[in-house]
Each structure stands twice: as structure tokens, then as C-alpha cells.
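What you see is the complex with one protein chain gone and the rest in place.
Chain nomenclature is as follows: A and B, assigned in order of appearance, with residue numbering initiated at 1 for each chain independently.
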Amino acid sequence: MASSVLTDSRWIARGEERTSLPRFLLWLSPWALLLALGVYAAGLCLYYGLNQTNMDNRFAFGLWIFLDLGVIALGAGAFFTGFLVYILKRAELKPILNTAVVVGFICYSGAVAILMIDVGQPLRAWFTFWHPNTHSMLTEVTFCISCYLLVLSLEYIPILFRNRQLRKIPSFFIFEHQLHKLVPVLAAVGTLLSFFHQGSLGGLYGVLRGRPFAFRTGFLIWPSTFFLFILSAIASGPSFLMLVTATVEKVTGRRLVPQEVFGRLAFISGLLLAIYVAAKSVDTLVWLNVTSPSAGFAPWQYYSHKPFGTPILFAEIVVFGLLPASLLLFRKTAEHRGLLLTAAAMACCGILLNRFVLTVQTLALPTLPFDEFLSYVPSWQEVASFGGVIAYGVIVYSLSYRYLPLFGSKGETTHVSGN
Amino acid sequence: MRFSRRDLLVWGAGAAAGLVVTPVPWKILDDTSKWSQNWPWIPQPARVPVEFKQSACTLCPNGCGLRVRMAAGWAVGVAGLSTHSVSRGALCPLGFGAHQLNWQPQRLRAVRHRGSASSWSEAQAAFAKARSEGPIVVIDGYPGRAASFVLQSFAEKQSGNYRVVQGAETRALKPYEEWTGIPAASLGYDLENTTTILSFGTPLLDGWGVPGRFTRLWSERAAGTSDPQLRLIQVESSFSRTASKAWQWIHIREGSDSALASGLARVLVEQNLVPAHGPIPAMSLAEAASQTGLTVQAIADMARMLIAKTPTLAIAPDNNPSIAALNVLLGSVGTRGGIVRRTQSQQAYASADEIPNARAILIDSSVPWDFAPQSDAEVFRFAAWDGGPTKVDWLLPAPGFLEELTDVPTAPTASVETYGIAPSLVKPVSEVQSAAQFVAGVDSSSSSPEKVIHTRCEELYRKRSGAIVSKDRTPVSQLASAQKLEEALQNGAVWMDEPASSVKLRCELKEWPTNGPQPGPGNWTSEWAAPVLPPLASKLYIESDLRESLHRGNA
Partner (left out) sequence: MSAARYGMVIDLDRCTGCGSCMVACASENNVPALPQATARTGLTPILVREVSNGKQGADHREAFFPIMCMHCEHDTPCVKVCPQQAVEVDKATGIVMQMPQRCLGCRYCMTACPYHARYYNWWDPSWPKGMEKSLNPGVAVRMRGVVEKCNLCHARLHSAMEKAAAAGKREIDQADYVPACVEACPTGAIHFGNLADANDPVTKESRSPESFRLLAKLGTEPKLYYKSKEAWVRAMAEPNTAPTSEAQHG
């Protein structure tokens, strides 16, 4: 390769090959543009207020809340992989660990960024910490997500410090090494925090007594959606990791993780998804026959408004639930990359559909007998902010892949199997 | 001394720990929270003591009593005056937001002459010149006031060209003028003593007359029971608010009110349900049925319903001779519970529909904005609010809500003569003049509304009839002086005449009237004179679906 004036090879791990810097910048530029547009849209919302969105008094939550819930569910692969590797000692998943942390970091930081725009008075965000309401699921979510983002940052920093140039700085090197001893603790803490906030995100809707479509009874103070959300998150997390890894392999044209990693992730995702589908089916039956009627709402009323008819329920549980679960559990699926990824994508879609149904359909449905079924279409500012988060994710991941040993590096001693 | 990185870390950690113990971070947090609680660009009302004053609303001729919350000399809230015997503490929805009207962007604040800025002195000079060159026509939209007296006296000096724009509520009484010889302005409805009301689309529960009068009466006598003391039968082609609450809703085709009245009249006479033997309308019962969409039997049943509990009173929303004739047949003209004469006054007004040729036309601010005189005369238009493009020559800013002292003559539909005073409670927002003040400026022999109010109070005191009604009822004969009477009126009391005499009116109806063109349905702001609605009225038609929007200046 001709040595061009523009090069960053000293930042790239020795022995690793990455595309040329100009090409890399070319790859980044559309995403940078999208990010810029997203930042501009977010700036408009912060400056002018939330009237820049198409949310209104009936659709108080919109695209962004769906994005938050969805992205946090998909980012569950981070804590779950850490849990599997460090607590359950499943060493075969180590190759995917770093990428899981980066994906998790992107998902959570993106969600928090969007949350800061989604509130009317961002400067008062600290009030939740100062005047917490112990009965509110949202308090729990706020605390846990903030703490977990801190945990993810602490897990990401060591990976960052393994950059070829950064690790030359002794304090960084030592810090990374010391922190590495902490990783199992962080994994445990992360698991605990994630268990609670993934659940609380489900609890956000499950406790809504005033929205019988979302309301569920459950165990003590936790509605069934608390547990269903945890299950669905840990089911979709590995699938999402598979999709990300496979995409990176496709884009970079190299095999980054052993095939057995995919096989294992597929099995885990499929098993959890199957359990989730079973649990969800039971929950749905209980809700349709007991919980909802006792609140005065006949279930057919929920599905009598187009386009939210019973096909959506069927799609959520069967088409994007049972079907991908079966595919993922079927051993042969992992051998066919295309089929595997289709199943993984369907699993992720199923979880996203569940989040959509709970955020958007809940608000669209009438509660008062004389309410109408309402629709909502996000404004360009909302979509652009959403796009900005995706662009942010791609950029951070691209930079991480380029400059950091996400998948282990040849010719470098790594501390991946430390302790 | 060597300051190493380690030292930096140690000192940094120590400083951070120490800072937490000082008030500094907590004060900063506290200040940011306070700062985020009170953004400087959010207007906050000053914390001043409030007091309550009484006045009356003059934005339509019904003159509801007001209890106005005042702070620092401005009106900060409006409610009905519960002791007001005419309005009984109720207002229309628009009244509750009226105190904000004076600052509407459409408020007229400066004299304009054909689109460019001018001044009061120029306007007065032009008017004086016009007056010297030819006749002046004065148009008033709210006759009976002291200001109206000033304008009328002025106009009479200019060859008697005083014209009145009368609202639908007065127009509905016009047919009786011809048959009884009593002017419409002296007639009213004796609702308090009636038992059956046949309303032909009249919004009795939605802004007709003095809102509080009928809504309170209906609430006391008819609401919430299937056998009410007061039977309200609403005949209407659509399901209005009044229809939704009526004892019966009779659904007829749009525009067939007169046909129904004719059909009912025919049944009443032919089946000897009423003492009267005529006149009978030309329309056959079958024709009436076909036009209304009702069956012949339904009309016959309805006629029986009308005489089941008498007195029965038919009320039309506008001038409709057939409906008025029905009242004659029902024997409800000049009787208790029917159309009554409330005053011996013979004051009849010439309509502004036909304006004689004139050199100049003076239009009072009480005249609706869309009134457009068909004339080449120089038009001097008084208005408090700009209602949109206009062809008038002079736009003259008039006093707005509660900005001038005025009096409150009897409401157009009242059965008893009343009188009240609406004191001025707030400073005008700019240099304004009413039409009456303006003519006084040009014609020094003109009286002023204040003087006329004085004189009226003195006359009322001298006559010794009626009573001052507020929390209690005090006969005028027991008052110490005319001044006491005037003071009581200034403080929200109402002078009420003795109830209408039960002398039957002579009512001659020789033949069934032929109807003129049917007026269109009114909207919920029909009687509201100003071209703009109070800002908070937007809650009803912009920020909710409760009422349909209207094409007005601020809609």
C-alpha cells in the first residue's frame, strides 16, 4: 500500500490491517452528516421545546420512548454476555465480550442522550436523584440506567486504553490493568443493575392501572411485564450481537469470531426466546381473560382499531417470537449464515414490536368510553434525532473497531483471559 | 518544590472530598434549580392585594351583572354577580374572558383616516365640517343607553336621522308591532310564568337573552326530570345543545319552521283546541307535514301537547311572522306567561336597513363590524377592535371593556323593565372616545352620558315605582334620595319595575301572514357585538372540539 500523507497507522494495533484512512473517512462521512442532522434536530428541540415534535397531550410518549426501550433491550447483550462469561464461566463467549461492551455502551449512552431531549426541563434531571419516589418505576429506571452507564463506561475504558498509542501512557496502562481485576465485580454489578432496570422498563407500563391494555398483575409489586422484559431483553441481546458481529464481518470481509460463538449465541437466544414466548403466551391469556375484563375492558376492544388488529398480537408472539425461537434452537440454522441472521433479525424485530406495542399502541387506544383511537406520526426532528443516535452508534463502533482490539489482536498479549 | 502527578491526584481528591462538605456545591445546585423554576421571560403577576368591584357587561344588549376581581387597577378576573336579579350570577362563556379583550392585538388604539394615521382633532374637524355641510345619520347598535340618548338627541338636530341596528332577539318581536301597535322594544317574554315553551330553534340554553335568566329558570323548573314544571319543546333540524336538554326534541327539516307553525295553527283552530277561530293559514296540513318531514298525526299530537299545560309560548330566534301568529292563536300575546308589554314607552326605532342620503354617517362602537352602509357618505366608525378590512373613512378608537361609564337598559327579551349602571373600572389602554363623547365635543349643547344617567336616576326616584334589587329588595319609595338610588346602581344593584300589567293587549291579526325569507341559523356568538372573541374563548373551538370555529378576527 502506498504510504499516503494521510495515515493513522500508528493508532492501529500492530499486525492488524484496516482500510486506508481516506476510505475510512469516506465511510464515516454519511454517518457524520446524519449525526450532524440529529444534533441539529435535538438542538431545535432543546431550544424551542418539545413542540418541535408531533407528540401531544394524548401521545405524551412517542418515537423516542420506543427508541429508548428498544435500544436498551437490544443492548442487553452487554450485561448478559458479561454475566455468562464471568459469573457462569462460559469462556467460549469471550471473543464477543468486547464488542458486547461497545454495543452496550452505544445503546445506553444513546438512550440517555435521547432521554435528555425527551424531557421538558433537562436541567431538572437531577431532581429524581434528590427527591426520589420509591413507588415509581421511572425512579428505579433512572437510578439503574445512570449507574449502569457508569458501569459500562468503566468496562469500556479498559478497551479504550488498549489502543496502541494510549497504552503507551503508563498511567493508562496501569489503570487498565487494575480495572481489569475489577471486571468480574463490574459484571456482577452490571447484571444486578440490568436485571432491575430491564425489568423496570417493563414495569413502567405494567403498573399503569389507568391503561388496562398495558396493566398486568404479577408478583408482589412487580407486574408480569417486569419479568417479561428481562426475558425478552436477554433473548434479543445475543441476537443483536450476532447481527452486529456478522455485519462487521461482512463489511470488513474477515472472520472475526469463531463459528462456535455464533452457535452458542444462537442457542442462548433461541432458548430464552422460547421461554419468553411461553411466558408471554400465558401472560397474554391471563390478561385477556382476567386482568383486563376486571378493569371493565373487554379485550376485543383493543384490537378493533385498524391497523392494530389481532394480527399484531399474532406477529409479536408467533411470527417474530415462536418462529425465530424455533429456528435459533434448530442446530442446523447456525451453519447457514443467512438463515441464522434472518432468525436473529426476526427475534430482534419481535422484541422491538413488543416495545412498540407497549409504548405506542397503549397510548393510541381509548381509555374513556368516548375517546377516539388516535394516530401519531413522528416529526422530522424526532426521526432525525433517532437517526443521529444510530449514526452515533455506527461512528463509535467504527472507531472502536478501527483503533481498538475488539476481537482480540494477533501478536499482542491480551488480558482477555486474566484472573 | 516538586509537584508530581501523584500530588495532583491526592490534592484533587482531597479538594473534591472537602468541597462536598462545604455549602458551595449544594448552593450551586439549589440556585440552578431555582433558576430553572422561574425563567425570567415568563410573566408573573405582581403580588398585590385584590378587591372585588361590580359592574355590568356591555358587549351585548343583555347587560349581565359582573363581579370583577381587580388588582393594581386592572381587571384580573370576571365572574357573574350572584345578587344581580337579571342575570342571576351567570354569564355566557365569552364573558369570563372579557377582561383580556382590551389588550387584543386587534385593539384599535389610534385614529385612522383611510388607512393612514390621523388624530382626534383632525377627526373632529372633519366631522364638524361634515355637519355643517349636510345631514348626519347616526347608527346605534345598542339603543336605550344614556349614550344612545345623547346620540339620538344629536341626530334629531340633524333632521332626525337616528337609526338602530337591532339584534335577532328584538327582530323576533317585530311581527307583534304591527298587530298590537306596541313597538318591539317595549315587548318581552314572560318566561317566569309560562308552562310550555315551543322554541323554533331558539338557543334558549345556549346564549339566548340574558343567559342566566333562562338557564337558572330551566335548571330550577325543568332539569333532570321527565315530568318538568316547565316543558321545553325544541323544534330544530339539528341536534343543538338546547335540543339535547329539552323535554322534547322535534326533528324537522331545515327551513320548515313556518310550515310547522302553519300546520299547528290549522290543527288548533280546526279541532277547536283554542278559543280563537282564526286566521287559518293557507297551507294545508298535508303540505305542512310534507315540508317538515313529520306525519299529519305527529303535528296533531304536537298541537295537543301545546295546550296540555298552558300558558304556552312560542319563541322564534328571529323575525318569523308565522311563529308569531301561532302565539296569537294560542292566546299568548298580552297575557301572563306570554308576550307581554313591559313599559308604557312608545319608543320605536327606525331600522338602519334603510339609510337616507346623508353627508356623513356616524356609527357607534356597539354596531356589529360587518354592518356596511350602502352609501357614499363619509363614514365615521367607532370601534374598540379592528374587525378586518373595511371601507370606512374614519376608524375611531372607542372605549373597550369596562373602560367607560355606561348604563344598562332593559334586555331585549325581558318581561320587566330594568335599569342598571356599569361603572368604568379600568383605565383605557390608549386615547379613546365614545361616539357620544365625540359628538359632545363637536356640539357643545349635547349632554353627556353621565348627566343623562343622573337625570334618569332622578326620574326613577321621582316616579317612586319599582324597587332596587340586590341582596335584598328595597322599594324606591323607601329610598332616601335619588343619589342613594344612583349609588346602589353603581354598586351592582338593579332597578326593577313592577311586573307587567295583566291588561290584555289589543292584538289584531286579520289573516295569516306570508313569510319573508327564513333567516339562517345563528351561531353561538350571535349577539356578541365585538368583531373579536376573548382570547380564552379559543379553549372552546381551537384547543378543544367543543364548539365549531368561526370566522372572526382572531379565530
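We take it that a contact is a pair of C-beta atoms (placed from the backbone, for glycine too) under 8 Å apart; a residue touches a chain by one contact, two chains touch by 3 or more.
The model shown is predicted, which means the values in this text are computed figures rather than measured ones.
J.: From the list A:7, A:29, A:51 or A:289, which touches the chain that is not on show?
T.: Final answer for the missing-chain contact: A:51.
J.: Of B:69, B:113, B:157 or B:253, which residue touches the hidden chain?
T.: B:69
J.: Based on the whole complex, identify which of B:157, B:241 or B:359 touches the chain you can't see.
T.: Missing-chain contact among the listed residues: B:241.
J.: For the chain that's not shown, point to the residue among A:28, A:179 or A:295 touching it.
T.: Considering the complete complex, A:295 is the one touching the chain left out.
J.: What residues on chain B make contact with the chain left out of this view?
T.: Chain B touches the chain not shown through residues 37-39, 41-48, 50, 69, 71-72, 74-80, 90-97, 99-100, 102-105, 205-207, 211-212, 215-216, 218-219, 223-226, 239, 241-242, 244-245, 249, 251, 429, 534-540, 542-547, 554.
J.: Just checking the interface: what residues of chain A touch the absent partner chain?
T.: Looking at chain A, the ones touching the missing chain are residues 49-51, 55-61, 118-121, 124-125, 127-128, 130-133, 135-139, 142, 204, 207-212, 293-298, 301, 304, 362-363, 366-374.
The working rule: only the chains that are shown with their structure count from here on.
J.: In whole angstrom, how far does the Cα centroid of chain A sit from the Cα centroid of chain B?
T.: Between these chains, centre-to-centre, one finds 62 Å.
J.: What residues of chain B sit close enough to touch chain A in their complex?
T.: 5, 29, 32-33, 35-36
J.: Using the touch definition from the top, list the residues of chain A that touch chain B in their complex.
T.: Listed in rising order, the residues of chain A that touch chain B are 121, 123-124, 126-127, 130, 171.
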